[in-house]
Every structure is written in structure tokens, then in C-alpha cells.
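Left out: one protein chain. Kept in place: all the others.
Up next is chain A:
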Amino acid sequence: MSTLSNILYGINELVILYFIIVNGIYFMLLVVSFFHIRRYRNIDRIFKLKGVYSTNLYKPISIIAPAFNEEESIISSINSLLNLKYTNYEVVVVNDGSTDQTLQKLIDYYQLKSQQRHWPKFTDHQPIKDIYTSDRYPKLVVIDKKNGGKADALNAGINIAKKELFCAVDADSILEPDALTKMLRVFMEDDTTIAVGGVVRVANGCTFKNRLVDKAGIPDSFLGRIQSVEYLRAFLFGRIGLDYLDSLLIISGAFGLFDRKAVIKAGGYLRDTVGEDMELVMRLHEHYRRQKIPYRIRFISEPVCWTEVPEDRASLARQRNRWHRGLTDSLYRYKRMLLNPRYGRIGLFAMPFFVFVEMISPVIEFAGYFLVGISWWMGVINGYFALLFLAVALVWGMVLSVSAVFLEELTSRRYERPRDTLILAGYALLENLGYRQLHAWWRLQGIIDFFKGKKEWGTMVRKGIGSS
């Protein structure tokens, strides 16, 4: 009995130590993000000055939008992509074997004609059936191919795209009209930049005009609001902090700008994963670090893309399960980089952070709940202490989430009504009471499913945004 008590006591101390280290890192990221955002806010104001970086010599961009069964929103989505404030770009829509009327709607609306051209295969993908262009919309190229998943569709798009940079977007996401220009500034400041990510925000609850966000608002549902807080936290202090530390391992699949040659050299998107966005970024890191070529993968703190989030529990659970499977998969594939000095701060900081904090945190969290319960029952720790520890964990989580809302107010202030900001701050408190535990459970299932070899994407119930 006393040996078991000692073991439990030791494990409890380890859980506490883990808690302190993890939250210490989060706190550090928060502080770093605060200063990084302040710095960026100044730069952003400078960019608004007339004449600064106002050039027609920006690099040309191909926007690649994979679409699968998007008949409801495809036309309005593509119209908004065709109306961005950027001079030299093309829109490559990849119909990934849709079984609905997606392709037909595109053909009819844009008066597409088959182009009968072939293409070099830099990256692997399912066979392309046809390529269409339009005389009326010269910027538009539509690829019709056999279904192969998002990564496969993006690879086909990369092969057909003609421009120096490509921007991977979800066909149902809404880009800010000046999103590309904002992202391009990063390339204008540093030649070694090979990829840039931007802030993705929750579109549910916003009002739209011509498929552009007219007024940013907060969603009506509990889950929608909680996710708004989550997105702010993930982007405004997670990724901004990691950007400052040059340790970014993920650029959201919903919106990212990449150097096409760099991606081709690294081998394109991996088709055999559900986390193709993170896997690509990790592969770029590995490729460039191995070749000892200077490079930067950056993130900008501006809202450049709006996306619809699931508001029903089942879809959300499936999405989070998939995200965590993707995360685990990517980290597992590149385990050789973990704590490997050859990969610099990616191996020594970013990988350990993602493995020991992001990936295994749900395991530790549930192990912690279980062990604290057992320890209390066996009298190894007293209940009073256990409750206090739980209280600290929850309240600290609230501090971090409220900080994310604070950062939003400091940066973009997209919510016109202060009331919305404060409601979100309220949800930042609520998030820790129940939702956080549920979320950890979905992520834990994601890890289990990964080891079971599950590769499905799962479906998401969408109401459609901005298409009216």
C-alpha cells in the first residue's frame, strides 16, 4: 500500500509539474504575442499609409480552391474570389469528383469550355478528367478530376497553377478583399519567406454584403461562441507567439499562401493524411533545414479569412477528432525531428511544444482527473488540495482565454459593439467549465483513432454563409 501511495504521490507531483510547465509556456506565448501584436499593429498602420508598398510588381498568385459537393455555395464563393483587390492572380477551382451539380453549375454560370491541355506532374494526384477555362472570366481555371480528397485536389491545382505563389483556400471560406495584398507584404519584406498564414475567424453570426463580411458579429449558439473564443486563442496568441519564436508548425488549410516552387521541391501535399496542412509545413521545415537553405514560415495577425464553424455537437466532435488525428499523424511522421539539434528551434522547441503540450495534453488531463480522484480516495492527497488544484487549473484556463479576447480588442476590433467583445469574454470563462473537458475528450478519441488507423474526414453539417 505504501509503495502504491508513493507512486501515486510521485505521479501527482509530475502532473503538477507538467501543469506548471505547460501553463508557463502558454503564459510566455501570451506575453510574447502581446508585444509582437503591438509591433505588428504599428506596421499595419504604416501599410495603410498611401504610397507604402503600393506597387504593381507584387508576385503573381494562383488561388487554389478545392471543391467537393459545394453546389449550394460554389458560385458565390468563386465570385468573391474573382473580385479580390489584387491585380495579377488566377483562380484554380478543383472539382474533386463532386457527386452533385458543382461542376455543371460552374460550367453553366461561367460559360466554361474544355481546354484539352495536358500538364507536367510535379506532384501526385488522381487523374484529371478535363480542364476548363472561360473567355468571359480569364482569371478562372476549373479542373475536373477523380475524387481523391483535399490534399489530392490541391496537388492537382499546384500542377495546373501557373503563378509563382499559390494560395490554398477552402471553397466555402470568405477572404477579405485585401487579404492577398496583406499577405504579400511579408514576401515584400523578406525574400526567404516561403509560406504565410493569416488569422481565420468565425463567420457565423456575421452579416454579409456581396459575400463580404459587412458587420462582424458573434454566433448565436453556445458552441459557436465558444469556438469564436477558441479561434481567437489559437490564432492571436498561439500562432502569433510561435511566429515570433520562428516555430510555426501549422498554417491553416482554410487559408495559406505558399511559394509554389518550395512546395513542389518538398513534394507537394501528402495525400495519405487528414492533417495535410500541418504535414506540409513540417515537411517544408524538414526540407529546408536539411538542405541548410535559409527560409521563413510566417504568420500575420490580421483577419484575412472567415470560415463557417459547425454549431452542432456531432459535427464539432468529428472535426476536432480529425484535427487531433492530423496533428498526431504529422508529429508522428516527423518524430525524427523531436529534440534533434539538427533542426534548430523546430526540433528543440516547436516539436517538444507540440508533442508534449498540444498532442498529449488530453491524455495528461484525463490521467490527472483520474489520478487525483484515486489519490484522494486513497488518502494520498486531501480533497481540499485536490479541489484547489482543480480551481487553479480552471481559473488559469479562464485567464488565458480572456487574454485572447483582450488581444482581439487590441488588434483588429472587428466586433463593432463592445457588448460582443464582453459576451465573448464571458464565454471565455464558461469555456473552461465543461466544454474544455469535452474538447479534451474528443482530442483523446482522436489520438486513439489515429493509433487505430482511422483515416476518414467525417461530414460536417453546414448552414452556408454569405451566399445570400
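Details
In this section, a residue touches a chain if its C-beta (ideal position, glycine included) is under 8 Å from a C-beta of that chain, and two chains touch if they have at least 3 such contacts; residues count from 1.
Going forward, contacts and distances are computed from a predicted model.
The chain not displayed here is annotated in its UniProt record as "HEAT repeat-containing protein", chosen from "HEAT repeat-containing protein", "RagB/SusD family nutrient uptake outer membrane protein", "Sugar ABC transporter permease" or "Multisubunit sodium/proton antiporter, MrpC subunit". Considering A:Tyr369, A:Phe389 or A:Trp457, the position touching the chain not shown turns out to be A:Phe389 (whole complex). Only one residue in the set A:Ile64, A:Val229 or A:Val405 touches the chain that does not appear here, and it is A:Val405.
Of the options A:Lys162, A:Arg290 or A:Lys463, the residue whose C-beta touches the omitted chain is A:Lys162. Set against the missing chain, the residues A:Leu4, A:Met28, A:Ile43 or A:Ala314 yield one that touches it, A:Ile43.
Interface residues of chain A with the unshown chain, by the touch rule above, are 42-43, 45-47, 49-53, 55, 57-59, 117-122, 162, 184, 187-191, 381-382, 384-385, 388-389, 391-392, 395-396, 398-399, 402-403, 405-406, 409, 413, 418, 421-422, 425.
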